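Every protein chain of the complex appears in place save one, which is left out.
== chain A ==
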């Protein structure tokens, strides 16, 4: 019997005919008619006008007919909310039908109808079905609670369904448990309160159900296990013991979820032998993923990428399984290549290079390029292999395949940055291929090489001159590089380049409308005009070596992604909040998460001096301990206690705190430097990152010792951010008669989770009338308490031995803004779109300083609020788009409209975490009106 005949009625008057048939007394006629209606619905015809007629067929004992009518109602109830109510009676009746199949069907379907006046009537049947004697009905009802929550969370909470769901974790049927877990997990994700907490009590129930439920149920439970933080190493071990058998499951999703649990729990296991054994057990199942369907391979490879970053030992001996096969889909090949680079080491490099060389002769251009790039990255990653890598690249250049040659030149430039003065021998070969260069990046790379080694290339001036001829038609990247290289040549061999340097400076400063090029041209011009030797020292200074950090995600992001193994986040390598807009409870999870202070790792070659940010994290436990201790101190000053709840309007940003906080050219120029070595070469030893930098002087505010009851000590201090690190600068003056020692510091628990990295202050004893300056590194990884207002006054106490001094100090919000806040236009746009309108805020900020957007924006950039693009609208307005990112990876997107007429700057903002915005706007207003 074929259903296709139902699609064939296309004659006129069809709807009318269907109405007739639907009114038929005969059940089989009715069924045929409903099937035709469903067929029409399937091909996208609108049959909603038949709603009442189809509804009439609902009261039937024919299960098939009933299912079809339910399907119809599910699809069209939205269009007829008023008439959908007519179905309620039948639904309710069916929900108490003797046949459990029908009971479940009724509850399941009712939950899918997202019409308010239906959901109200769902509560009673649902309550009964949650306690139904048949497990099939109970498991369906459990999911239905999640459906109801999606439509009307208040109703679910007020009806006590969440408590029933939690009780269901102890259900005798493992499938009911699994569905209850799925529903609770989902609700917990969007709820503002924590409604699903795994404790030792229900942990065992979940582990028991894990062994007995279906493959899908196992996945729900495994995912939920990741929410639990084991209390001891033993507990973590025993959970892992129960989970490891799942690695043998035929379903790859079960396997990946098990690996997620193991990766998480391993962090809590102290016994290294156990960890090693677990790592060993994870390797074979991961490798097996590569013999599955290509889509699963892709997913597996994206996750393996994360796992290898976190625990390289897991797959260290498995290089060969990642070798590409001819018939692998391109998306699989690209991912394999990435992992091969990560696993490459001194021992296997020969083998790997042979493979890369093989790939570089394939036909797929992008794959070939990536293979060539891979060789370069290996050269930079593995010192001892650089020679071999260079040799392979030279071999490839002799193939004369245009894009291979260009890609090779680009990576050789990077190799020169890593190993200066080591491989100039190859320059001759490179120069022989000048004519084949037509891509800007390759050209710019070649020009950089010529400029850098100008003293060793006899005909450097001729080569550069040949590029100079077409200067105006070149891409700006090439123009900038050409300018720099010619200046370098001039500094090294003045006679040869006298004329050229004049020409290029003229072209750059007078005939170009690219501001970057003009600016750079002027800088060189003035440098050269003022002092030739100084120019030499600056332009030809030694550059920091580069390292390969291309395949390394920032620690905090990596940890977050590891916790998201097998989800979309692990595929995109992006934290969920950047692409999911539906997570209402996001802010809770976002700020609760533990983060490292390490940051700022651009996914590009990063200068060495950027890597020495030390990671000073004190154990989480001790911090929490402090938090509790503080709360238990009722004798703590009432005054400070009330300060926590200060109204926002009370905030004062003591201007000295913010003034001078950062001086000099930190901000945008810095970002540019990281993007390509080109830009670095001209700033050389000048300002910015290259030179020795000292923290700016901070003006501290008197915070203790100003009031009559304050005795014994005078404290002043301020928070500051420098080079990506937050610190609290304190000055202590002992006004008592005795010497003080053993200073400790504690912070009150606060919204941002700010804690001192080390509670013990590094100063020794403080004699009477002596004063001392201390700089206290700050972590943002402490326990944050989300229920507190995000007010930014901090209450802090200093404890010299037994005595305590409580004081309050302003924490400037911009200290939380990281250096890697800039976005490119596209990401800005897509992020803006992805944030719901609801989160949009707008506020007018009167500008009381000189109304000059340029200087204001420059000042903002120095505070890590970065401009992306600016445009002029009419004569009176200038709109600037900006972005910044907080320590806990919340992006704040801004649109500042400067109106010259009114001297008002209108700020429209969007962020995923709107509750910090009031504070942010306050800070912004302050920053705008107090430029540095």
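Keep this in mind: contacts are C-beta pairs under 8 Å (C-beta built on N, C-alpha and C of every residue); 3 or more make two chains touch, one makes a residue touch a chain; residues count from 1.
Everything below uses one rule, namely that contacts and distances are computed from a predicted model.
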item	value
Chain excluded from display, named as in UniProt, from "MHD domain-containing protein", "Checkpoint protein", "DBF4-type domain-containing protein" or "Splicing factor subunit"	"MHD domain-containing protein"
Touching residue (missing chain; options A:92, A:244, A:309 or A:736)	A:244
Residue of A:111, A:451 or A:521 in touch with the missing chain, whole complex considered	A:111
Hidden-chain contact residue, picked from the options A:231, A:358 or A:854	A:358
Among A:85, A:123, A:296 or A:431, residue touching the chain not depicted	A:296
Where the missing chain touches chain A, by residue	1-4, 6-7, 28, 31, 35, 38-39, 42, 44, 61-64, 67-68, 71, 75, 99-101, 108, 111-112, 114, 134-136, 139-140, 143-144, 146-147, 150, 173-176, 179, 182, 185-186, 211-212, 214-216, 219-220, 223, 242, 244-246, 248-253, 255-257, 284-285, 287-288, 291, 293-296, 298-299, 320-321, 323, 325-327, 330-331, 334, 354-355, 358, 361-364, 366, 401, 564, 566-572, 576, 579-583, 833-834
